[in-house]
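The complex is shown incomplete by one protein chain, all other protein chains being positioned as in the whole.
And then subunit A:
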Amino acid sequence: MTPTSPGPLPFEPARAVPGKRFASPFAVTTPPGAEGWESMYPYYALLSSERAELEDGKFWFFDGMHNPEPLYPFDTIMTENWWVAVSQMSTRVWPIPLAGGIDHRIINGYLYISPNAVTDADEIAARAEDFAVRAGHYYENWDEIYAQWVAKATDCIERLKGIHFAPLPDKEPESAVFAHRGLYSSYDLLTRYSELIHNLFEMGSYHFEMLNLGYGAYLTFREFCQAAFPGITDQTIASMVSGIDIMLFRPDDEVRALARLAVELGVTGPLLGTEDPAAALAAVAGAPSGDRWVEAFEKAKDPWFWFSTGAGYQHSDRAWIDDLRLPFTALRGYIKNLLDGQDIDRPLEAILAERVRVTDEYRTYLPTEADRESFDGLVELARQVFPFVENHNFYVEHWHHSMFWSKVRELGDVFVAHGFLDDREDIFYLHRNEIYSALYDLNIGWATGTEARGVTYWRPEVERRRRIREVLKANPPQPALGVPPEYITEPLTVMLWGINQESVQEWLGSEDQDPNRLNGVAASAGKATGRARVILDPEQLHEVEDGDILVCRITAPSWAPVFSRLSAAVSDVGGIMAHTAIVCREYGLPAVVGTGFATTTIKTGQLIEVDGGNGVVRVLEDVTA
């Protein structure tokens, strides 16, 4: 690929300003030793001077959840897939009224993403009409569409399984000649590679067919719970809707079943005798009844051990099936538990009973019957969509992606066999489009008998890229770049990355302490604006005028007579059950207590605003003459 640098910019890239903005993406410098990193990635994923104005004005956050490390060139296939697959659902398929696509850029090897918002009211309304019809159709027919989805996903995986790569033969076999296909190994290698890539994009498209809608239903239920029960944890909300028989539990359940079978068949000895899975398997196979256990093991392994130890987005996320040490460690633990007489079954009934208890009890704490009805409907819908939300993860990220990476490694072996690479793993230093070129190069060499260019071209290039990537890895990325957004509306952004207004504010850091703002305990809800009346001595109470905001160290019960004249109260000390707070709630007055410094920073006569719901006091205007 052609090395690309952004080129001359029409502006000076902005630096980060605490509390206001993040550094411009153009202000990020390449660490020494990583020069030319851009050449590892496609031109459209890089910043450019031509699009600089657009790119500089957006908000970018680092997707450390899926890709914590600098991307291997090949692994960009995953991020490039969802760059289109997620975005097209929001923009072209549904469309989602408020959310546009999610843009991607690679900066110093790290993936940054930027959700596009739709802000024009007319456009939102028009999109909402289409959305209601199209998404409505999916919600109304959810179970049926999910069944179709499972069939499509399973078929896609079956076809992936059927893709094999082998080095080109010295001579085409006779069968290839006498079948009169007129097509040979060179053609098959290219088409299989295309098949592999398109198989990934096919699954990638299924991946997001229903996901946004599933998340949306769950998010709506979650928002309802958060509004009704402020502070309720995400874990508790999830516990009300998540299933107990989801596929992500199956790998572990299979290991439990294998442990039980081992005890039943009396083959625990060979399994406990070694930590090496291959040795253990061989030992079991040799034991009486051992063949029955091995048969059960092989059956469980496919598909349940296509179980990634990571998020499934990087080739380095290895699956159980690639490395059996993990399931065998679990297996030995379960066998020991069983031999000790312990129960290893998951307490399914107890979990289900707890789910019912938790849901029912929260329901009783809702204020009105209409709320209880909404709660019931939203729980039911969330439970209906959740099997897809949870299980898609096994089909796509675990089963399919793990198998996909193993197929790419098979292709890596082809390059090793033809002298392009030293190690099958080195294939991941090539972008998928470079692999297509390299395969054609390989075909040329095979066809002509001339040494392929790749034999001398790729080794040093892989070495160069390996060095660059090591440098990039040693330079962790900033969490966010660019201009923080006013609103975050894209449901995946909120749901998956947990990015919201608060997290953005936290990253921004705080501005230097605002002298006109005091934080305290939100003691009595409501907002009021009025003149401050600082009272340090009860003798001054008679000075209180109608509409004043009382500012004091603490209040005492004897101050009750003045409360009916106040519009709000602020105290230096106290909590939500302090006298000031209780009386203010009774009188319906906003109150912020425990501010620490109200009486020393606020002066009588200043116009102040009390936000009793958020515990904030602001000085709006100084003492008027």
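Convention: a contact is a pair of C-beta atoms (placed from the backbone, for glycine too) under 8 Å apart; a residue touches a chain by one contact, two chains touch by 3 or more; residues count from 1.
Simple rule for what comes next: contacts and distances are computed from a predicted model.
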{"item": "UniProt protein name of the chain not shown, from \"Branched-chain amino acid ABC transporter permease\", \"ABC-type metal ion transport system, ATPase component\", \"Phosphoenolpyruvate synthase\" or \"Extracellular solute-binding protein\"", "value": "\"Phosphoenolpyruvate synthase\""}
{"item": "Contact partner of the left-out chain, one of A:L265, A:L381 or A:I444", "value": "A:L381"}
{"item": "Which of A:S114, A:S242, A:S308 or A:S571 contacts the chain that the document leaves out", "value": "A:S571"}
{"item": "Residue touching the undisplayed chain, where the options are A:I163, A:A311, A:V358 or A:L607", "value": "A:V358"}
{"item": "Identified contact with the non-displayed chain, of A:Y184, A:Y436 or A:Y587", "value": "A:Y587"}
{"item": "Contacting the left-out chain in the complete assembly, out of A:V86, A:A522 or A:V610", "value": "A:A522"}
{"item": "For subunit A, the residues touching the chain missing from this view", "value": "96-98, 124, 128, 131-132, 135-136, 139-140, 216-217, 219-220, 223-224, 226-233, 236, 358, 361-362, 365-368, 370-371, 373-374, 377-378, 380-381, 489, 491, 521-525, 541-542, 554-561, 571, 573-583, 585-587, 593-594, 612-614"}
